[in-house]
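The complex appears here without one of its protein chains, the remainder shown in place.
On to chain A.
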Amino acid sequence: MSEAALPRRDATVPAKAAKPRRARPIGSESRLVQILLIAVSLGFLLLFLLLPLISVFVEAGARGWSAYRAAITEPDAVAAIRLTLLVASIAVPFNVVVGVAAAWAIAKFEFRGKNLLISLIDLPFSVSPVISGLVYVLLFGAQGYLGPFLKANGIEIIFALPGLVLATVFVTFPFVARELIPHMQSLGSTDEEAALTLGASPWRVFFSITLPNVKWSLFYGVLLCNARAMGEFGAVAVVSGRIRGLTNTMPLHVEILYNEYMSAAAFAVASLLAGLTLVTLALKSLLEWRYGDAIAAARHH
């Protein structure tokens, strides 16, 4: 068998070395360099991205199926799952409405201060999640600017659902608008103008022309917005107060379990979030492959 391997090696190495440089297609690296670069990339990805993901599922299953089931069906975990879904179901539609409105204004009209508006919409991306939570504590907390007023009227925002929703909306604010604006800009507004000239009502134009035109990038934005909304940790941690069964979202529940050295249970709940991640990535890739032209063409600008 070694003879079989040997001649092959003998045949390839000198052949490659003897080949004049021009023999391989112009503008390409040697095979060796290619393999080296691919190996570096894959190694980097494995070390930083894939191993953590795999470890979530391995650690989640470390104590067996029944322990896994117990961890994700105990009342506090169920309450956390419910709360996470509830928060996302308020925050995401809110951001869809605002994002669509912002995209309409920015993509279809020319007005002064437009670039400033775009920068302000993107602002939450460069604010630490912790600060996104902090600003609401300063505003609505017991010692906050509006704290006394809220207390006098019996309104709870911090350490309650409204605070969680606000912090989540802040963090996910740019997602929908960011996907829609470049796509709508690249489409222009000739379709809408034609429909208006033909007598369609403004809302009809919006719902039967604009929205269908951008539906895939809208879905794309919603997907990313939702993933972030359900997984947000820092902003929510600051405003939540971590009251079990009441203001504890899934990521916060993971943290509590982990800090109590209930590692397997923490990873069990984490695996649900990781599952959501995989679904999100799968849908995202599917969108990019099928409708990539529309979405990507818009992104390049």
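Going forward, contacts are C-beta pairs under 8 Å (C-beta built on N, C-alpha and C of every residue); 3 or more make two chains touch, one makes a residue touch a chain; residues count from 1.
One rule holds in what follows: contacts and distances are computed from a predicted model.
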item: Options "Sulfate transport system permease protein CysT", "Diguanylate cyclase", "N-terminal of MaoC-like dehydratase domain-containing protein" or "RNA polymerase sigma-70 factor, ECF subfamily": UniProt name of the undisplayed chain; value: "Sulfate transport system permease protein CysT"
item: Hidden partner chain, touching residue among A:81, A:150 or A:224; value: A:224
item: Contact with the hidden chain (one of A:70, A:86, A:117 or A:246); value: A:117
item: Chain A residues touching the omitted chain (full complex); value: 26-29, 34, 37-38, 40-42, 44-45, 47-53, 55-56, 59, 94, 97-98, 101-102, 104-105, 108-113, 117, 120-121, 123-131, 134-139, 141, 143-145, 166, 169-170, 173, 189, 192-193, 196-197, 202, 206, 224, 227, 230-234, 237-238, 250-252, 254-255, 258, 263, 266-267, 270, 273-274, 277, 280-282, 284-285, 289, 296, 299-300
